Structure formats: C-alpha cells, structure tokens
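Only one protein chain is missing from this complex, and each of the others stays in its spot.
Each chain gets a letter, A, B and C, in the order it is written, and its residues are counted from 1.
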C-alpha cells in the first residue's frame, strides 16, 4: 500500500491512543482545526477534547504543563506547529524533561514526545526554517528520531510514544504529502522501529551516503545517478540522531572507505560534524580512502527568494560533487 | 600587572561605558548587588540606574527588551546570571537578534552583547553546568567568543561591545578569580582583540592542542607535562567560536600532523566535532599523521557529587591519554 | 476646509483610568481623505496579494490585513514618525504606511531585488528603520518585549521630564497570553516606559476563537494594574482619537498602557487557511456588511459632505489602477543576485550604515562553492 507520511504519523498516533488511555496530544490547532498541517486529522472527533487539546500559543507554558503530566505517567505528545517554536520552550525540554531522570536518580521518568516539522519548508524564510537536529541530539537524556519515509514515520512515532523517556521527533513539512509503499508488517498495529538503529536504504560498495529526514531522498537520487557512472553508493538513513547508530556508520565506512554526509542544517557543529568526529575517533579512520565530505545547509539565515533558498539547501548536484571528490582518487587509480 | 579575569571584564565594560554613552548593562543583580559573581562591581555607583539596571527574573522579556533597544542603536550588554538561563531567552537571541540583520537585508543591525558564565561550576549539577559553545556557535549572524585569560577577557569584551552585531561572550565562573599577567598594551583603553582570531598560546611541533575557555588551562598543563616526555605541544586558544579561526587551526594541524581538541561540553555535535569536520574537508587532512582525538565532557547530565563531577569533566590525564594515543605511531616509528 | 466633529460615543471602554478618550473628534476633509486613501490602498494591495499568491507568484506564508485597515491607519495618524512601531507577521500594510510603497511590498513578496528587504525576508519581514518601523516578526509574541525595548531606547534618549516618543507593539488576541508579553509589561510598568501594548483582537488566533485560547477575554484589562482602553477598531476616527489619548498618557512618563482594538480579519489566517471552517460565512458576511472599516470611512466622508459617492468611486478607480501599476512595476524587478546570499550576515558599522562585514568563510552546501573572504580556501 502507498501511504503518505502525514497519514503514517496520524496512524501511529491514532493506534497508540487507542492502545493506551494515558496517551494524549496537545498543541496549537491540533484538535478542531485538525493540525496546521492536518497531521492530527480525525483524532479530535475520535477521542474528544479530553485527549486532543488545542492550546493557547504559549509554547513554554504548555510544554512545561505536558512535562508535569508526564511526571505522573501520562504520555503526552506535544505538537509544535513547527520545531522553530520549540525554542520558546527550550528550557523546559532540556532542563525539565531531558535531565529529569538523571537528576532524580531514576525517581522521575518523563515519558513524553515532542514532535513537529523541522527545518526548511518552501519560502518561509529565516525564522521558520531552522533545523534542530544537532542541538537536540547533543543532549543526554533525550532521544531524537527523524523519519524519512512513511514506514520510518509510523514505526518511529510509535516507538517514541511507547518510550518511557522524552523523545523528540523531527518531521519534515515537505514530506507530509509524499507517499511511500508500506509493507504489511508496517501496516500492523505492532510495528515499532527501535530507536537508535539506522537503516541501510541501499547497500553499496564504493561510497557511503549518510543522511536523515528529507535529504535521505537526495542521497537516494544521487545513488541512482551514480549508478550510471559506475559508482555503487550505500545510503544510510540515520532514523535516530540520539542515540546515533555508530555501529552502522562505522561498518559502512569501513566497507566503502568513503563517506559523504548530508544534512540541511547549518554546518557548524552539525550532525555531519559529529560523524566526522566518530570517523576520527574509531577504527573506521584506518579504512578511509578519502576524507569525509559533508554537504550541509549554507551558513546563512534562510533567505526567502526561491533561488537564494535553493542555493542555501543541499541539491543533488552538491551531493554528486562531494561524491566525485571523495571517489576521485579511486577512480583515477 | 596581575589581573583577575573578573576585573578584566569589569574594566572592559567600565571603559566602554565611559567611552560610549549608548552602552548600558542590564541583568539580574547587576546593579545594587554588583553582580551575582561581582563582575559589575562599582558600575552602579559610577553610572547610576539609567545605565546599570537590575531586571526582574524574566530572561525572555529582558532579552527581548534589550534587543529592541539595540535596534535603535543603543548598545546593551545583557548579563545572564549564568548562560543556562539564556535558554529561556533562546528564541529572542536567535530569532530576533542573530537573524535580524539578514532578514532585513541590512536595514536593522543589532549591536548587543550577551554575556555570562558558561559551562560547569563546582557542584551546581545538571541544570547549572551546560556549555552553550556549540549551540551558539552554529548560528549565522551571531559572533561567539570565549575568553581564557584576563587579556582575552578584556580584549574580547571590548571587541564585543564595539561590534555592531550580536556577540555572545561565554565566560567561566571558575576563572573569574584567576589572575593572569596583563601587558601594558592590554591595560590600555584601546586594547581590543579582533573577533575571529585564535591565539597560539604556545608554539610546538609534535601535536596541536585546541581548546577554549577554562580548558585551555588544561591544555597548557598537559603541554607542560608533555615537555617532560619530549613531546612538543602547540596550544591553540580559540578565543572565538564564531567565526572560527579555521586558518590557524589548519596551519597548526599541517605543521604538527596531530590534533587533540578539548572542551567541557557534551561530545555530540560539539566544537571538537566541528574541528574534526574542518580537518576532513580541508587540505589539513593530507597532513594528519593520526586521526584527531577529542576530549570532551561526559555524555551525561552533570551529576552533583564531586567524584562523579570530576569524572564527567576533562582532566589533564584525559588530555595526556589522548595525546599519547595520537602520537603513539610517531613515537613508535 | 473647516473640520467636522464626529461622534465617537460607545467607541471606548477604559480600565484603571480616571480619564478617557474624547467622545467626539474633529476631522478635516484632507485628513479623512488621506485615511480613506491609505485604507483603500491597503485593501487593494492585500487583495492583489491574494490573487498573486493564488497565481503562485508569492510563496510561503502570506498574512493579509484586510478588515483591520482602520487599526493601523488610526494608529499611524495619532502617532508620528518619531514614535516606533513594531508588529507581527501581519505587516504588509504597516510597511506600506511607514515609508514603503505598494511596489516595494509586492516586489518583496515576489522575492525580487526591489523588494523592501531585497527578497530576503518575504511576507513576515518588512522593516524600515528610517521611518521607525521595526517589523515584522515571525515568532508569535516576540515583538512585544522588543517593542518595550524600543520604548526603553526612547526613554533613554529623552532628557528626564521631557515628553518622550512612544513605541507601540501590536499583537493578536492569540499572542496575548504569551508570557514574554507579561514580562515586558512588568518592566514597562516598573520603569515607566512609553510603551503601548496594542492587541488587535480579530477574534481568532488561527482557527481558535478567543474563548478557547484565553481565559480572560477583556484584553484591555490584561495588564492587571496597568491601565487599558478598548477601542472600536473598525472606526478609524475612534482609533485615531483613542490613540491620541493613549499616546499622551505614555509619552508623559506615566508608564505603559494596554489597548484592545476590536477588529476582524476577512481572510483566513494565511493562504492555506480558507478561514471558513472555524467560523461561518454568515459571521464574515455580517461583519463585512455592518462593520467594514472602509465603508465606514466612506460613509463619514459622504455624511460630512467631504465627498460625493461619485468622487469616491473615482478615487477608488484611481487607487486600483495605481496599485495595479505598481504591481506591474514590481514584476519587472530582477531576482536578487547570487552574491546577495553572502551579504547582510554581519553589519560593518552603525554610523555609516555602509553595508556588510563578511565572515572569513561562508560554507555552502557544496564546500567548493563556499565564499572565502580572500577568494580561496584556507
């Protein structure tokens, strides 16, 4: 079956709400309006205003409130209309949720999901295009996942809701409407993707392309193009940013000897930077035939005009250019 | 002359307030109490309540307010009692200050300084020990500096205040009381350290140690110890985290062929990660005789008990262990 | 010509105040014509934006102001350009009135070089420092403490005891419960800043009606001990007169004031919202037919014998044409140059405002295409 990412997330939330009375969702416009991006469609009709709750536009407040509910073993799903607005609630997410289990030496768990579209959209400019992958993934006590496909979206969302810890789910607005085939297994109510495991989307032998969220699609496109050039690319969809699946990254790097990382966020201290550090500090280094390349968002606040916006975001050609640089030596040999 | 870091910062602020009527400072307890850490000592008496302003404990509000004042060409210095509390104001710092000049295509500048102690202290536990180096340094439109010594502290603070852009100054509580010699030049009212330039604290040939803030001291200690082992370490004090002085990093890496980065913050997507990525994507890679090593804070929320806290923070032995690993091959050769 | 006195009774409610705005106001022919023309230009500009958006010439968000024209217009009449203005993403019309042109606004929405922010900002990001207009803010509520900072600067720069320029921060009913607004109000009250907290109550924050997002729906009382005024925001003369009162209070050092403008938004929240799922068409139609701010000002013009219906039709035609013309000109504008991507990250200098300082390196998605200040990689 073909399922759009939006429906996959919706199904995951719906199934988990059905399965567990303690699950509820709150956020701006999630109930009567069915979500600014219609991700919560039908939930208000089905579960009513006890469990599907429109909030005032007060991110710090409703995030704190949801965290309090989680301390008491409810399982809130907090929708940020976009993750940009989670910045108003950053202190609550980090200091009251992520660090809580540790600070209380295991007395207070915080089973909560923070979700919403992350990163760029189309023409929404600097304040509405920030990627929070690197920031959230740096925080111990949090789990962070970021789906690419519909299967990812469903399986990771269900895992996030069932997890007894705070989980940030970084979705992508431009993926909501994209449909993917979904396996029988993935259609089932028991389908859960373990947090912390990357997925090898395509196996390959010459170069490893690593990404998460929408730009996994870019890597797949690039892999397809590279095929024509006789280059076999392995594509890793990270799925989880915390814990990062170091094993899969390292094994692939060892296998191919060449790594290109792709993300839409700003370059400095990004997910690609971390992968560079992992390659440096592990055995993988000895297997590298070329330095890792990264392809990232431009180091500017996102401009509005379409050409400037495009130039600020990774494109297939950018990935291909990086791959060519990194495979250059081999091809020349 | 020996000057403590606290006095150096104080002098910088005092001199700039004297020089420019548009400079003022606000924050919790900065005026009558003279600062929680006494950094603003004497300023209230000297400049009065127009320019040295105690605020309510409302970080988001007073940060936004200061930004508005900066839009009108005043030059506010915002003291966060510690940078941890800047998380409540994160949205204002990033969305209203950092991105503003770009979003307005150069119409609205935001000449403002955000300063305060950053990172760990002694026994203040998880919510009061976070390092914000990586996060802030990832944001285009911001400048980020982090002094180690008194000269750094004075020169960078003055540069920050004079800069027509938002500058984050990451100080360190445990350094406030530490005294350093200060040159005649640094004592002068015209002493300004250019933002974006690292300082080579010690030149060396075998290995490069890179750090910022308090842990520069650790690198200096390590360098001293290594001398005894016949290893000549170059120590780079980054001073600025944004713009990062890529040139100095790369040149040193090329020279020594071995790099160890040290920071107190969490490892994932940290400053060390970024340096790994820089070494990967530049010419420097070809000069590396060993993979870069990083020494970072432990990947846990900061615990309170002293032994656990110590174990969570880089110690000289950790730096030495990393240096030994990275120089191992050479020594063995 | 001689000014006419208009009756404003019933247009105001006050909170914590011993005085109140005048219940009548004088207005000259010129003044009223100016207001009408500005409001009609706003209306036409917004309607054009709607069409251009549908024609896919505008991307991203696009929040229209039609229905609320009397609010900004009345405010702008009561304040002068020394007073600072900051508002939310719903900012096209203020950009227009504070030193901008239809062409500049629309060119921005097209993402063109001649746009007010050269294609960098889009719908939510208009600014005009020279005219004391500070945006344009995509983040709900964030403009309010920033606005208090503008007021702070006004106070800072005015000798003690003298009348201060004021600052106004406009925000929606949905934004009104944002905590940072209260934080700003506390400081403004504590420090007696000449700050106007102005809630444009158009009854909805996106799809949520005020009774569902605010436990206190008398927004002019939300400042608690801070005085407040509720104003009929569909009556431009009431807005102007009410704001004169408010400005006078704030400018004289008595501290901030809350203002609630009762108004309505005709369009959906942004372009993806039809605006008809959470409120019914009758409600919109009823408001349009009974409270439309443009119809009101036209009626005033005719009633005062400042204009005949034909003159108004004539003027409308002229303005429509002018808007159309400016939109055409906007379309001639060029796309921003690729080099502009690297500009405006850092300011070089506040005094000369002489353009950008460039960071040493601006990484691009393809590293090889990065900007280096000296032209070559390190």
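One rule holds for everything that comes next: a contact is a pair of C-beta atoms (placed from the backbone, for glycine too) under 8 Å apart; a residue touches a chain by one contact, two chains touch by 3 or more.
Predicted model, so just to flag it, every value in this text is computed and none were measured.
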Among A:7, A:91, A:234 or A:293, residue touching the chain not depicted: A:91
Candidates B:24, B:47 or B:85 - the one touching the absent chain: B:85
Full-complex contact with the absent chain, from C:99, C:179 or C:360: C:179
Touching the absent chain when the full complex is considered, from B:14, B:28 or B:152: B:28
Touching residues (missing chain, whole complex) on subunit B: 28-29, 32-33, 36, 54-58, 60-61, 84-85, 88, 121-128, 267-268, 293-301, 303-308, 311-315, 317-318, 321-322, 325
Touching residues on subunit A - with respect to the absent chain: 24, 50, 55-56, 58, 60-74, 91-92, 95-96, 101-109, 111, 140-141, 143, 164-165, 196, 243, 246-247, 250, 281-283
Absent-chain interface as seen on subunit C, which is shown: 177-183, 185-187, 189-190, 212-216, 221-222, 224-226
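To be clear about the criterion, only the chains that are shown with their structure count from here on.
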Remotest chain, subunit B as reference, centres from CA atoms: C
Centre-of-Cα separation between subunit C and subunit A, whole angstrom: 36
Whole-Å gap separating subunit A and subunit B, where each centre is the average of the chain's CA atoms: 30
Centroid distance [mean C-alpha coordinates] between subunit C and subunit B, Å: 39
For subunit B, residues contacting two or more additional chains: 60, 91, 95, 102-103, 140-141, 281
Numbers and ranges of subunit C residues touching at least 2 other chains: 117, 119-121, 125, 137-139, 179, 340, 345, 359, 361-362, 367
